[in-house]
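One protein chain is absent from this view; the other protein chains keep their places.
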Amino acid sequence: MKNTFGNNVSVTLFGESHGEMIGAVLDGMTPGIPVDEAFIAHQMNLRRSANAMLSTARAEPDLVRIVSGVFEGKTTGTPITFLIENTNTRSGDYAAMRYIARPGHADYTAEMKYHGYQDPRGGGHFSGRITAGLVAAGAVALTALKGKGITVGTHIAACADIQDRPFGDLAADLAALNEKEFAVLDPNAEAQMKAAITAAKTEGDSVGGVLETAVTGLPAGVGEPWFDTVESVLAHILFGIPAVKGVEFGAGFALADQKGSEANDPFRASDGKIITATNNCGGILGGITNGMPLTIRCAVKPTPSIYKEQETVDFDKCENTPLVIHGRHDPAIIHRARVVVDSAVALALCDLLVTRFGTDWLMK
Amino acid sequence: MKNTFGNNVSVTLFGESHGEMIGAVLDGMTPGIPVDEAFIAHQMNLRRSANAMLSTARAEPDLVRIVSGVFEGKTTGTPITFLIENTNTRSGDYAAMRYIARPGHADYTAEMKYHGYQDPRGGGHFSGRITAGLVAAGAVALTALKGKGITVGTHIAACADIQDRPFGDLAADLAALNEKEFAVLDPNAEAQMKAAITAAKTEGDSVGGVLETAVTGLPAGVGEPWFDTVESVLAHILFGIPAVKGVEFGAGFALADQKGSEANDPFRASDGKIITATNNCGGILGGITNGMPLTIRCAVKPTPSIYKEQETVDFDKCENTPLVIHGRHDPAIIHRARVVVDSAVALALCDLLVTRFGTDWLMK
Amino acid sequence: MKNTFGNNVSVTLFGESHGEMIGAVLDGMTPGIPVDEAFIAHQMNLRRSANAMLSTARAEPDLVRIVSGVFEGKTTGTPITFLIENTNTRSGDYAAMRYIARPGHADYTAEMKYHGYQDPRGGGHFSGRITAGLVAAGAVALTALKGKGITVGTHIAACADIQDRPFGDLAADLAALNEKEFAVLDPNAEAQMKAAITAAKTEGDSVGGVLETAVTGLPAGVGEPWFDTVESVLAHILFGIPAVKGVEFGAGFALADQKGSEANDPFRASDGKIITATNNCGGILGGITNGMPLTIRCAVKPTPSIYKEQETVDFDKCENTPLVIHGRHDPAIIHRARVVVDSAVALALCDLLVTRFGTDWLMK
Partner (left out) sequence: MKNTFGNNVSVTLFGESHGEMIGAVLDGMTPGIPVDEAFIAHQMNLRRSANAMLSTARAEPDLVRIVSGVFEGKTTGTPITFLIENTNTRSGDYAAMRYIARPGHADYTAEMKYHGYQDPRGGGHFSGRITAGLVAAGAVALTALKGKGITVGTHIAACADIQDRPFGDLAADLAALNEKEFAVLDPNAEAQMKAAITAAKTEGDSVGGVLETAVTGLPAGVGEPWFDTVESVLAHILFGIPAVKGVEFGAGFALADQKGSEANDPFRASDGKIITATNNCGGILGGITNGMPLTIRCAVKPTPSIYKEQETVDFDKCENTPLVIHGRHDPAIIHRARVVVDSAVALALCDLLVTRFGTDWLMK
């Protein structure tokens, strides 16, 4: 379905970096969910993260205009349309770069797919800017989940080879993270990561990292195996986020080196509830939630736009050419991508929950 | 869509471990693809991998019966149905274990979803045995791809913390792997992995690993961003395979520690073609193929069925109980999972290619 | 999705008229629904309708074998596979007719789509016989609906220009129809229709008709506008039935000649419930059920296989040729199509209900 994700709760993304508007349509959301414009703005600001040291975000404030699907401050159950204007575009000189494939970018692959008709300005439809629509729609999804006692939060588990501390008390950690612009749990790690980003900026280079997400409060029994498992559905939307090149659940790739006796999570009866003593499975067994927290890790590649000279091709002439990229570029996007991941996870979970429990379930 | 995967080429899986039959329906496959029963049997045998040392596979030979969609040895373009009988089931004593949640298995989550109506015998619909249908359908998909010059192959990149050598000459490596029952490139690593599996068996334990897949011959320009990117579609089906808990493309999680200047793959013009000097992106930029080989890695958790005593619960009584699992269980499934991954990748690629180029494209 | 219908409850059809087996996979059905093999056989017999006067059905009894998704007599919630063997095929001489387009059949269009790879024997995948899988799956859907107080039934409203009486007391009419092999309410009309079918048979010709379906007991508020309206979803599956060339809801085409003041159904409060005084809308307003009975009418074209000589082409040579069809052919299929319509309607409604109320809703 190309730019639409989801079966029963779906989101459609549209727009180009330097077009008139970008945005999203969120359909199938349960009616009656409060639409909190301040929270949407908060999330948009986390994505924009205009910290001058770490980002070179556009000056534009990413105001979200909701033009359908909300009545008297609540979702109606019909499609919600989020519009964001592109007010600060500078695309005068794209023609010179029209056929130069920036390494790590979609310029060449878009040409192969769209035959030159794609909008090349600022990355066009492939710009990370398009995630703004996902964040706007995700804010409503996060509010819906919150109304059911479900919390989503993400920290920068690693950046430039510096590790954050692992999740501890999830309630406290998620609450803290969701207020932070730079979502790291350990202040020392935060300082080192920021220094590494600043250093990369100085070098004209960029860094990546790992985002780790936890979700608490999900009921057991959610997920639609074999093919719409929780892992499949979450990975599907997460791999739609431009820089994500790896997704793992629970202990993930670390399970490859474990024995079964280490990897298996022992079940426990606890106060009439069934839990597991460890959570190597990340809250998912057989593709279905087990009532424990979901844990998800996404590998985020370093920003491909760097200032160092690179080797590349002019794909019109099929000739090698050196490339120096100008303009504003972030030395890291991982601190901004974190809210995109939260949004994507929330949208996918709303879809799975409404699939499982019906279109009204997210109502309080 | 639960047990159906794919938009234009789709596969539907059905069956339970101890039911009458398991199988698959493959729909949307281009007409005219040769259906090679010997190749299907070869693939089924790779999945079954009845090596007495490493596996305790059922004695049954997994004969595939095709009852629709093939005429005069070729696909018709209508649904192809693959049936495999369950001839060697021993499920007499499942009642005693009915409410005991085996750690790492779907027993408890299935109960939460299906309310006790699920078939509990031998893991029911959650048994790895259900992948046999995927392998049968995948064999046709692999044949279709081969007809267009596209080759898929997978090696055990790691097992029990032993590493295989990386891919080298892909043409030679894939050809060799696709003949091997235990798909490792380095003979030393192979011997060590087998020894580790045997050791785990002796301990009543199990091991996991990492499967690395490469695909050569794909045209550039395939993939449907934002949400049906090559990564999204492949990860979706790969996370449907029971033991897979992580998926990464190209350098994947290793990109998190790289600088942009290391991670970006320089483009090169080479004999009138455009290639990249490195392949950290795994052949995918912006969710679209760039014409370089796809590379995919899957984390496979250790088999959850082990002979060591484990702690768990009776979820009917909500009481803790120790558990000792009897019956036949593999100390490793990674060498068998490899053909499941090849099959899943082939099915997803057929879907993306037919989406991109139309229903006839896979015809020679 | 080609041979798969439905979003949350889906059915996949497979098979060819003279292949080994035909059948269906029903996925997403709520667990715990009783699977009544006698009822399935009853429905299969209605479809087969071996009345020697009116049909020339195969001698084979269409035994349905369920090989997955049912445990201890109830649905498990996982895919249910229905298999029906083709035991009585006579396809030795199809080669002579290989390139002759039978008028009213899919021979030529299948050639255009499948390029000669389609199975041509007995109409292949386009045979009305493939509806047997739909009827088997539909029997489970009808049982599920019945458990929630929802009844589906169809009469032959017209055949060969003879009209049945309109629906009256729906509870009584539907109960009576669901026991009848030739589903007509007015005995006089029934006798005349049968006589007309017999006369057509004598002439080597065939007749069509109109099937009218009613559904009682549906809750209000079901349907997913704008595009998954009740009408859209029902019409989608009904137009999959080979002979159906028209579908209307409520007064349907008759509304075209009415004034708004006639067509509008006045609402009424009745014993604390809201009903309408008339039902010209067929129980659907804005694409959503209003709690009144659904009424649906399907135009069924006359069987295209007739014994009279016809003009046609050899599409291989692109030459005109006369055609005389031999073999067994029904002078009417409308009395057999009626149970196919019931099945299709039931499947579509299960999908809409599970979409609206969640995967467990059909449990009692």
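We call the chains A, B and C, going by the order they appear; numbering starts again at 1 in every chain.
What we mean here is this: contacts are C-beta pairs under 8 Å (C-beta built on N, C-alpha and C of every residue); 3 or more make two chains touch, one makes a residue touch a chain.
Treat the numbers as computed from the prediction; the structure is a model and nothing was measured.
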Chains shown that the absent chain touches, full complex: A, B, C
Per the touch definition above, residue among C:Glu72, C:Asp169 or C:Glu319 touching the missing chain: C:Glu319
Candidate in contact with the missing chain, chosen from C:Val9, C:Leu174 or C:Val210: C:Val210
Touching residue (missing chain; options A:Thr76, A:Thr89 or A:Thr216): A:Thr76
Contact set of chain C toward the excluded chain (per top definition): 1-5, 7, 13, 101, 103-106, 108-110, 112-113, 125-126, 130, 158-161, 200, 203, 205-210, 219-229, 231-233, 235-237, 239-240, 242, 244-269, 272-274, 276-277, 280-282, 284-291, 299-306, 308, 310-313, 315, 318-320, 356
Chain B, residues in touch with the chain not shown (by the definition above): 7-8, 355-361
Missing-chain contacts mapped onto chain A: 1-4, 7-8, 10, 12-16, 19-23, 25, 27-28, 31-32, 65-69, 71, 74-81, 83, 113-115, 117-119, 124-125, 359-360, 363
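As a convention for this text, only the chains that are shown with their structure count from here on.
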Innermost chain, taking as reference the mean of every protein Cα atom displayed: B
Rounded Å distance between chain B and chain C, as computed from the means of their C-alpha atoms: 38
Rounded Å distance, chain A centre to chain B centre (Cα mean): 27
Where chain A and chain C are represented by their mean Cα positions, the distance between them in whole Å: 45
Per-residue multi-chain contacts in chain C, two or more chains: 7-8, 359-360
